[in-house]
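The complex appears here minus one protein chain, its other protein chains still in place.
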Amino acid sequence: MLNNFGAIGILLIFAIALPVILVTVPKLLAPRKYSKEKGTVYECGMETRGETWVQFKTNYFLYALVFVAFDVETVFLYPWAVQFRKLGTFAFIEMFIFIAILLVGFWYAWKEGALEWK
Amino acid sequence: MNAQYALLAPEITLAVVGLVIFSVGLLIPKGSRQGMVPLTVLGILVTMAVAGAQFFSNVNGSFLDGMYLADNYASFFKLLFLAAALLVVLSSTEYVQKLPAHRGEFYGLILFAALGMMVMAGSGDLITLYVGLELMTISFYVLVAYLSEDGKSGEAGLKYLILGAVSSAVLLYGVSFLYGLTGSTVITEIAAKLGSGMSPATILALLLVLAGFSFKISLIPFHMWAPDIYEGAPVPITAYLAVASKAAGFAALVRVMLVGLKAQALDGNVAVALAVLIGLTMIAGNLMAIPQKNFKRMMAYSSISQAGYIAVGLLAGTPDGVKGVLFYSMIYVFANMGAFTVATVVSTAQGSDEIKDFAGLARRSPLAAVVMTVSLLSMAGIPPLAGFVGKFYLFKALLDQGWVPLVFIAFVMSMVSVYYYLLVTRTMYMEEGADLPKIGVSGATKFTLLVTMLVTLFLGIYPSPLAKMATIAAASLFR
Partner (left out) sequence: MIRMEASFQWAWLIPALPLLSFLIIGFITKKWPKLSSTISIAAILTSFVLAVWVDFGVFASGVGAELVEKPYQHVVNWLTFSGVPWGLSAAPLNIEFGTLIDPLSAMMLFVVTLVASLVQIYSVGYMHGDKGYSRYFAYQSLFAMSMLGLVLSTNLLQLFIFWELVGLCSYLLIGFWFFKPSAREAAKKAFMTTRVGDFGLLLGILFLLNKFGTLNFVQLFHMMTPEVKAMVAVGGVSYLTLTAFLVFIGPIGKSGQFPLHVWLPDAMEGPTPVSALIHAATMVVAGVYLIARIYFLFQGASPAALEFVASLGGFTAIFAASIAIAQNDIKRILAYSTLSQLGYMVMALGVGSLTAGMFHLMTHAFFKALMFLGAGSVIHALHEKQDIWEMGGLWKKMRITGTTFAIGVLAIAGVPPLAGFFSKDEILSAALHNGHPVLFGIGLFTAMLTAFYMTRLFVIAFMGPEKAENHPHESPWVMTLPLVILAFFSIVGGWAGIPEHGFAYFVRPWGSEFEPEAMNWLVAGPSIIVGLAGIILSYIVYYGKASDPVEAAFPRVYKVLKNKYYVDEFYLWIIKHIVDGIGKVLYWFDIYIVDGIVDGLAWIARSLGSLFRRAQTGQLQVYAIIFFVALIVLFLAVTYGEGQLHALNPLALGGGK
């Protein structure tokens, strides 16, 4: 019984100890020399300007969501198009229903102004 | 192949109605959009008729090699979800008029949530189940955050989104384990492949799935989201969340556990773990409801404890137990909708939903006070109300399986619940509330109030018809 928990216990101790060691050992061993360059956010690339907490337009998300929806649609259309002859009329009608549903969604997004960048 | 589409008739009908409502909403100029109550109600009624026809003509079929099922069990739950949606729609007509924006989509989203629930109840495959679950949950994310000007509502929406995603992830993790173990996502095949074997991996899979659903039905300790979200959401949505979303969780959970993982789920230790969760839910849910000052928050804890009672039927695992789950879920819809409709009325008139706002309601709106009392007492399980019969079925089923201590806890906690339910009644009847306005109820709201009360009373006095339906539905699950 105890053996069973023993293994778990060892795992727990080890799992906690490892990160602690990994963080503290460099702290103790590594030389600390501060310079201005090290204090900056990025060590290379563009200098950042202004606040990091900037607000940006939610329209971006709407755009992205609508894009993803219609992008993924193609994934369904593609196999259907390949096997179109085999599947017959029923699948043809089915796909039209599918597209119709998507179109309603598209219409909705359009009408509600999701596609306008104000 | 084409004929099989008839099995999907209720889902297809509801999807069409939902799309039509969205489309019609677009055709009306933005400023003058209303709730479109008549159209929604008509749509729900037609869908109910279709689902009812399937139930009463004993349609039991499967679709796409058992990936989707149309059996009596699913049909019963479909009727339940539709009834809940109908009551929510009817009770919120006036509330919707006060919404700041997007009145047109409110009902469309309610319908799509119902569609998601129906898919959950009918799915015989874990992936289909997940799709239904997400359809329901995503609709709820939007609905919970509907009061865009109210900070609480937005906060609730965000919390629900994140925690919902966490629970979905856990559920999917469990599903992936099951797929890994059996090579299938079809529930019956999983059962066949797993047999009665029990390994740490099965336990892990089972518990992950259980935890995922426990979040939806708010079993303690997976309940943390419920009070915050119930409090923040618009009142009708809180009601919908409490009854329909929870029932959908039960619909799926019962099927997965009792069909797919039967040998494992009710095995000694897992059953004990489940019993502990249920006991904890009943005890803590009821006790934490006592000090609450906000009505919605109290009802959140109340609904947590109610989930504990319903889960008792799952633990029993017999047709009798499932019957109890079905019966109680159905009457819980009416009892809870009655209480929340009154809360909606009060909240619409006074703009707040603290328990003290109900003071003197007996004088200000006698009908609302009576309906509230009947609903709460039914939930407390006082005869001759429906809740008593429901609890009787559930506890009896559990007693048959020999879980005497748990039944004892359930009883004691039912008694405790009387206390906080009566606190509301006392506030309504015994306190003055002189400075609060008189509240008139009319039209659809009045209809909803009367229907919920009469159903609660009728099923308490003569439960046979619903009990018979529940028996049939439960039997179809075990076929």
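Lettered A and B in written order, each chain numbered from 1.
By definition in this document, a contact is a pair of C-beta atoms (placed from the backbone, for glycine too) under 8 Å apart; a residue touches a chain by one contact, two chains touch by 3 or more.
These figures come from a predicted structure and were not determined experimentally.
From the options B:Phe55, B:Phe106 or B:Trp225, the residue with contact to the chain not on display is B:Trp225. Considering the full assembly, B:Pro384 is the residue among B:Gly52, B:Pro384 or B:Gly433 that touches the omitted chain. Set against the missing chain, the residues B:Leu64, B:Ala101, B:Ile162 or B:Ala192 yield one that touches it, B:Ile162. Chain B meets the missing chain through residues 159, 162-163, 166-167, 170, 198-200, 203-204, 207-208, 211, 215, 221-222, 224-225, 228, 268-270, 272-273, 277, 284, 287-288, 290-291, 319-320, 382-384, 389, 395-396, 399-400, 407, 411-412, 415, 418-419, 422, 426, 429-430, 462-464, 467, 471.
Keep this in mind: only the chains that are shown with their structure count from here on.
The distance from the centre of chain A to the centre of chain B, with each centre set as the mean of the Cα atoms, comes to 31 Å.
Contact residues of chain B toward chain A in the complex are 1-2, 19, 22-23, 26.
Residues of chain A that touch chain B in their complex: 90, 101, 104, 107-108, 111-112.
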